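This view holds just a subset of the chains, kept in their places.
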Amino acid sequence: MKYVDSEQVHKKMGSRLLANNLAKTLFFMATLFGLVVLIVLIYRVLADGLGWINMDFLMNRLSTDPERAGIWGAITGTLWLMLVVAPVTMILGVGTAIYLEEYAAKGRISSFIKTNISNLAGVPSVVFGILGLTVFARALDLGSVVLAGGLTMALLVLPVVVVASQEAIRAVPQFLREASYGMGATKWQTIKNVVLPAALPGILTGVILALSRAIGETAPLVVIGIPALLIPVPDGIFDKFTILPVQIYYWTIDSALVAEYANLAAATIVILLIVLFAMNSIAILIRNKFQKRF
Amino acid sequence: MAKSAVQHDNKKLNVREIIQQKKKSRSVNNYTEKLIPKILFGIAAISVFTTIGIVLTLITETIAFFKDVPFIDFFTGTELKPLGENAVFGVLPLLTGTIISTLIAMLVAIPVGLMTAIFLSEYASEKTRKALKPLLEILAGIPTIVYGFFAFTFVTPLLRSFIPGLEPTNILSPGIVMGIMIIPMVASLSEDAMSSVPNAMREGALALGATKLEVTWKVVVPAAISGIIASFVLGISRAIGETMIVTIASGSSKNFTFDVTQSMQTMTAYIVEVTGGEAAAGTTLYYSLYAVAMTLFVFTLIMNLLAQYISRKFREEY
Amino acid sequence: MPVVTEKANLNTKTANLNQKAKENKKVVYHTKDLNLWYGEGHALKNINLAINENEVTAIIGPSGCGKSTYIKTLNRMVELVPSVKISGEILYRERNILDKSFKVEDLRTSVGMVFQKPNPFPKSIYENVAYGPKIHGIRDKKILDEIVEKSLRGAAIWDEVKDRLNQNAYGLSGGQQQRLCIARCLAIEPDVILMDEPTSALDPISTLKVEELVQELKEEFSIIIVTHNMQQAARISDKTAFFLNGEVIEFAETDKIFSTPSDKRTEDYITGRFG
Amino acid sequence: GGDTNEGASGNGEKSEELEGSVVIDGSGTVYPFMARMAENYMGEQENVSVEVSRSGTSAGFKKFLAEDGTDFNDASRQIKDEEKASAEDLGIDVQEMKVALDGITIVINKENDWATELTQQEVVDIFLASAGKKKWSDVRPEFPDEEIQTYGPNENHGTYEFMFENILEEQDLPENINLQQDYSTLVDLVSKDKNAIGFFGYGYYDSNKDKLTAVKVDFGSGPVEPSLDTIKEDGDYAPFTRPVFTYLNTNMAKEKPQVLDYAIYTMENAQDVAAETGFAPLSDEDIQASLDALNGLK
């Protein structure tokens, strides 16, 4: 007795293939959806903001007058913030990665630290803001200055650097370590002279990605407290400051008061996206350039 | 005879001897060698301290909060009026705000993200995939403040033009935009899970006369389901913790409602609002920040642990 | 008889053999001047073969000679490799399957395939076997039950698994998994079964079972089996095709191939002088 | 108006180069005034950093009345007795500086063409829970039968308290009033909600006249439109008029010369900046009184 009637199967095949093609179209449209949004978003931002970008906008200090307002303060603030975030995450992130990969016995402590880091990566940024507010701004009495913001941000992006550095260190072939040990080098000499230089591209890529994450974060700094109007340009890590995303935030909500603020926000977004795009391109360049080394 | 090496060296320079000498003067080196691991351990411990620090800070201040406001009232209160003399602290408005915005976001991110993943993993040619993936990564790299701006200045007005009852600030628009923001995450994690399903399994099904859709839906997706679900859970965690989009586009009304056309506040937006206004230490309002942050932390922690658990526990055994 | 008229088309050196082979049986697959390229690599060269119904046809040859490529061309699975280009004709039951209008899904419903490494789905044993019937529209639980039992019996594995149909197929041994894959293939009642080194991942006892199974199955199905094990080809097949560098060197009754091969290269290969 | 203060700086100490920071928080109403003032000031004193925040009068006082608190607190209401007491406890000497006059402006949506003129009582009733005016038709039968949506600043703000205490006389606000932290949000909400009615300082209406309509309030002698003319102390809009202040921590002024300098600068330029930012200027006598007090701190 035949259960599978090939005539029937053949007849139904048409509609099954149709379903397949419909689904394929649907899946393709879904993929396009994200891209269409990306295009609309970028188009909107460019349409609103491009006309406002000029030398004055970049080099002027903040002002309540949209015609005179510039983002020099926010750019400088962003740079100062990075000047804190970069070394702190480098030291903490790379140090942790070296410890986990080279020193820690594969036991409870190292797996505890690892779990911790992956959980840290999932903590909402606004909670880091609360931590920064409580610990750095208040308990250490730094106030809402670059250093407090930078330390908060450094902790926030720490997992990115740790994970990237771990991968980079793991990718350094064992034979290079053996070559160094074979010369009578100590462990630290081997790490310092052989492992870290070889892992450097991967580590740098991670650091750049972490920085680009930090550059785009708003919530923690809003929570730590950045004044709505801060005209002076910060001169050091103990100065109050503002950064590009926070400036975008204030201009966006104030656009209800002064319509041009929306244009200023869009213009600032353009600058921010350019910076991010540049950073990511550098990261990709580094990755490609040094990828096939061994 | 055995001396030949040494003799030869004496003529010019004797590295072996120099090294021996240096060695004696280098007790410092041994010291570093012992010290370094300790320093590195200390550095690694900072990450642990950070987490512990977050938890401890939250816990102590949360305890202070619950001295002022009973635990039950906080978690069952449908009214939140944090300011003024007769302040009332019920967290339910914030919880519904958070849950509803997350739901909306996932209603966008899950189907679109999964379909994108399916397209990239099962239908797209290698070339198309290589072209599309980086574009999606750009979408993932855009700062959330930009999405907030987009929601507020573009999506809300757009939605209002065909949803008449939609309030100027509402939970729908930021929810949708949050979903868009999460699409790349769901798509790329799900795609990873599906790509790791061995081809042999696809071939097995194709050889039975299955169409690509049937292979995908009945074989690949079930085989990759744990990775796919983990991507959903991580997406949820991300949506719960997202701050700026809702802060900008959902307003700050603390209504206990389920109407998505209305303004609602999420836990994250509450934290921003309260710290942006008054947060004088020692007040109940100040402590309420920590109670809310703690709730938020616990929510996301559970989600992250759940995602880790799912992908570890149900790791495919093919 | 159509067979007689068809003979005229054959113009390769295998023509005589094909002719003999067709004296009693119908041709199920007829490959004509088949060429296949992977990008620039010419993997199949002018293949002409006529394969009979209700026989076991073995394909042997050294590694890389194109055995898998050929068998995968028969159900057009080879097209999953994007760079593949094909010319020539493959007539399956007298219709050219390489024709654009020919639906691969239909073809694959009639032509089952068993792979080198057992590849059950990560589902229950039952679901593995019911998968095919289900996608082809059979929903009735009772019919499905019947199909599953019949197929598992057909693949000589029913007794071993009948008490644990709902357990995951990954709990089975390699040999059981392979017979499950055969059962999965039987469940859609194919006309032809293609097997690509189905026993190479199996232990000797499982291999024996599968070999016995193949012998039984040929009563109902036409079987084309790739093997690198010459003893196996000799034991179970009716006809044998010897491939070398993408060409068919010799195609004849298995007895003849292994006793009096007509080509020097076949002899060298069979006696282990290369490969 | 950078040049005008040349004349006002008769005290002759202006040319001195100062540095350091001036920290200002408080009223959102006063914020535009103070932000403009700070900007102008920094045009002259390049090295002084003036930062202005706007957490609201009441919230601002909490930050002002603290150790290492802010230097100034802007306020859209007068300091309360509790706040004075707390200043005394902390040893903070507070100098009140009245800087301008403001009128609580009742705003409605541009599309709202019925409620453009309301009596004072109607305004009060709309914002009063006990009056139970839930729909426009409850206010006047000829108004549309649609729900009123009320908006206002939240409890951090002096404007909220002024409305609640002076205009509503401490009676409950309706349940569903939509209270916001940011004035920009309020402007946005009212401008997009046809049935909206809200209240805030005149300045925020003034800079958004294209988006909002101000209700003309009838205080008994015909509808009065709020404007810089009518919100003078004895003007027609007087019942809804209020002075706005900034409060100076004189300890800070003594410690940090730039704080005192800024205070004096503020008073000297208050009239000009007020006019630019939607406030009615003070009389010369009021200004002089504050200046005298400030000069006494030197």
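Every chain is named by a letter (A, B, C and D) in the order it is written, and numbering of its residues begins at 1.
Here is the rule we use: contacts are C-beta pairs under 8 Å (C-beta built on N, C-alpha and C of every residue); 3 or more make two chains touch, one makes a residue touch a chain.
Remember, predicted model here, so these are calculated numbers, not experimental data.
Enquirer: Indicate the composition of the complete complex by giving a copy number for each shown chain label.
Expert: For the whole structure file, chain stoichiometry equals A x1, B x1, C x2, D x1.
The rule is short, and it goes like this: only the chains that are shown with their structure count from here on.
Enquirer: What is the minimum number of touch steps required to go from chain B to chain C?
Expert: The least step count works out to 1.
Enquirer: Taking the mean of the CA coordinates per chain, how far is chain C from chain D in Å?
Expert: 88
Enquirer: With chain centres taken as the means of their Cα atoms, state the distance from chain B to chain D in Å.
Expert: The computed centroid separation for chain B versus chain D comes out at 41 Å.
Enquirer: Can you list the chain B residues in contact with two or more other chains?
Expert: Residues 209, 211, 214, 276 of chain B touch two or more partner chains.
Enquirer: Could you say which residues in chain D touch two or more other chains, in rising order?
Expert: Residues 185, 188, 191 of chain D touch two or more partner chains.
Enquirer: Throw together a list of every chain pair that touches.
Expert: A-B, A-C, A-D, B-C, B-D
Enquirer: Where on chain B does chain C make contact in their complex?
Expert: Result: residues 125-126, 198, 200-201, 203-211, 214, 218-219, 222-223, 316-318 of chain B touch chain C.
Enquirer: Quick check on the complex: what are the chain C residues that touch chain A?
Expert: Touching chain A: residues 103, 105-106, 109-110, 132-133, 135-138, 143, 146-147, 187-189 of chain C.
Enquirer: Hey, which residues of chain A end up touching chain B in the complex?
Expert: Residues 9, 16-17, 19-20, 23-24, 26-28, 30-31, 33-35, 37-38, 40-41, 44-45, 48, 91-92, 95-96, 98-100, 103-104, 112-113, 116-131, 133-135, 138, 155, 158-159, 162, 186-188, 212, 215-219, 222-225, 245, 248-249, 252-253, 255, 262, 265-266, 269, 272-273, 276-277, 280 of chain A touch chain B in their complex.
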